[in-house]
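A single protein chain has been omitted; all remaining protein chains appear in their positions.
Moving on to chain A:
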């Protein structure tokens, strides 16, 4: 963050160059000891919780909890008001080779409710006591003493906010000793209160923070991190909706939203404002926005609504239902001037609309929201690690979110889907065999498998191959990032839903029948010894496991190969070992079986009958009704680099822009064979139109994932 502009005593600095630190007028004012400017800079340097650290070489660096304070102190030091040291309660400031000592008496800490912080200092030389305050404009400007002209400040705040700058209002007041002592007693009392301390402290603070002399406005530029607009664009394509929850002013927030591609300017996009001071106003405003949203939702226009903290408070308590409807309708929203608890409330509200929510933020004020969301992502930045510590995932830059969601999130979904369903499959397989066996054991409940096999089945025989699914990649990372739309598959739950589960269920039933029937027919009559037959059935299941995992994996590293077939070999090693123990029930069994040609023939038959239909069905689907994943797999592996797809898409867009579609209708004639229900099913299917923006097309209504993210995607 960089200090860019300021307004001191009605004079705006930094207008021309965009950098107040280089503004000659300001530099001259400092050199001339202009009292307003000096006061302003003193507040900048002192009213904070920054700790200066002096390195052995003499340079001073600052450690700050908030980046704003860091920017202010640095700016002050560039303007020759240098905070040199802070030892306990003593602060030392160097100004034009003069050393000024201050004693810090009290710190009135910043809270998101108060939206300001103050500090009480006494000048060590004169013994005068001052109150220095800084905070949001609406928290400071009303505290101005009677008769101060604050219009210039209000204008300056508006002007700076329009530029997307973060504004802070600085003020001060001299205190009489009696007033301070009286107040100090109350403050200590409040601080040592056991109940409602926060509220009591705020109450007492308010008693001191009044009739301030407003010194000026500082404006800090909060630069966007690299790659934010691109990240948002790509994640939008993958069907994710964005909400921006920020503590900034409305106009600042809108500027930043425009900068990072969150909203588009007219005529492509439209912003709907929900504001108002009273309940009625807010209600009417909300009603109007909702109506507009309903009407225009069929138009290809990017709608977004803006709401501020005050209106939001009213809405969340009184008009929750209408707002919920609005939340479902709109893909983008900007909530400004919201408190940490409101952020969390908003996330909760979105969660209640069946959205999957991801909250990303970097500041301590995002912690509650991060914890509330389904997925919390913290950006570990200069604002400290609070958010990163509270989050499920911690990343270093906002743009890594793309990779986190598209690559890691997607792989993780695929792998979890496979792992969970496969676990059901393998456990059901063994259960079904037992159930089938009960029909030939007089429904007596005899276990076909001995206890060792049953115990080892889940732990040793079938767990390791499937664990290597952590290395499985259905598509390369490059393909995924080039085709973010593929994430829609995950959002629609294409890989884990009742029908895929039914598939696995059916497969386990089929395999159980295959294993059981082949076993009892191949090992009939004189061969039907219990231990042998049970081991034949068990090895049949293990063979099928190995083939099923092999068939379901999309990529094989040597580790997977090793795990699947090493585990397969381990099954035989383990059982041969157990077969050498004379007291074991299955003593010599495995040796006997391995010597019988009929055993191996039976295994081969079980594998053939079990896997044949599975392979045939998979191939048939893969070739004649492929999913988007299959198509991309084929494209990726048959052509190598996927440049063609990118070209195709960009070509598509330019064609749309010219509203000619002659070239691109050609390949689409053959529509009958490929049925892709993902998009056709969705209610948005009817919305698709040629002139629509690219986002619209990829938006299945019910699978949207909104990401609530705060403004803290920027850093200096």
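Everything that follows uses one rule, which is that a contact is a pair of C-beta atoms (placed from the backbone, for glycine too) under 8 Å apart; a residue touches a chain by one contact, two chains touch by 3 or more; residues count from 1.
Here is the rule we use: contacts and distances are computed from a predicted model.
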Leaving aside the chains you can see, what is the UniProt protein name of the one that's missing? Options: "Cytochrome c oxidase subunit 6C", "ALA-interacting subunit", "Glutathione reductase" or "Calcineurin B homologous protein 1". "ALA-interacting subunit"
Per the whole complex, from A:27, A:104, A:570 or A:628 the residue touching the absent chain is A:628
Out of A:126, A:278 or A:638, only one touches the absent chain, namely A:638
Consider the whole complex, including the chain that is not shown, and state which of A:178, A:266 or A:526 touches that chain. A:526
Missing-partner contacts on chain A, residue numbers: 380, 384-385, 388, 393-396, 400, 402-404, 407-408, 437, 440-442, 444-446, 448, 470-471, 473, 477, 481, 483, 485, 518, 520-531, 533-534, 554-560, 582-583, 587-588, 596-598, 601-602, 604-605, 608-609, 612, 615-616, 618-619, 622-624, 626, 628, 631-639, 644-645, 648-649, 652, 656, 661, 664-665, 667-668, 671, 673-674, 676, 678-679, 688-690, 694, 697-698
